[in-house]
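First comes the structure, then the notes that go with it.
One chain of protein is taken out of this complex; the other chains stay put.
And then chain A:
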Amino acid sequence: MSIPITLTVNGIPRTVALEDPRVTLLDLLRERLDLTGSKKGCDRGQCGACTVLLDGRRVNACLALAVSHDGAHVTTIEGLARDGELHPVQAAFIAHDGFQCGFCTPGQIVSAVGLIQEGQAGDDPERIREGMSGNLCRCGAYAGITEAVATAHAAMAGASGLPGGYLREDAA
C-alpha cells in the first residue's frame, strides 16, 4: 500500500509516496526528505526539538502523522534563511549566544519565529520565557534565547512594519 501525499516544504512542493501510514511528519522530514535540521529529542512531544511551522502554527512534528497533513505548508529550520542571509531570529541566536550544543536550537528558533508571528509575547521577557517553555534546552542557554527572541522581535517589527511579517507567505 502506498499513500501519495504532497506537502509544500519551505516553499517547495514535495510529493512522497508513503509506504507506511505510521510515518510521522518528523520522520518524513528527517528520514525521507533529508531535512535533518529538525531534531528528535523525545519522540513524544515533550522536548520541542522537532518544532516546525505547520500551516504557520508551531507543532511538534514527532506528534503529527504525515498522512494527516496532505496539502499542508511546512516550514523547517532549513527554510528560514533566504539567499544565504540568516533570518533575524537565527542572527539573534548567534549574537546572544542562545545555544551551546545546538541540538535543541532548530526547534527553539522555529518556535521563536512562530511565537513572534503569533504576536503573543511582544518584547516582554516574561511572556517570551513562558511562550518558549515548550522547548527544552539541557545546556541551559535560556538567558540568551530570551534575549535573542526579544531582539529579533524588535528587528522584525522594524523591518516589515508588522511583527512576524517575514514569513507570512509560507503561512498562507
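By our rule, a contact is a pair of C-beta atoms (placed from the backbone, for glycine too) under 8 Å apart; a residue touches a chain by one contact, two chains touch by 3 or more; residues count from 1.
Here is the rule we go by: contacts and distances are computed from a predicted model.
Per UniProt, what's the omitted chain called: "Phosphate transport system permease protein PstA", "RNA polymerase sigma factor (Sigma-70 family)", "Aldehyde oxidoreductase molybdenum-binding subunit PaoC" or "Outer membrane beta-barrel domain-containing protein"?
"Aldehyde oxidoreductase molybdenum-binding subunit PaoC"
Who touches the missing chain here, A:L7, A:L25 or A:C47?
A:C47
Could I get the residues of chain A that touch the absent chain, sorted low to high?
19-20, 22-23, 27, 30-31, 34-44, 46-47, 49, 76-78, 80-81, 86, 90-91, 93-95, 97, 99-106, 109, 125-126, 128-130, 132-146
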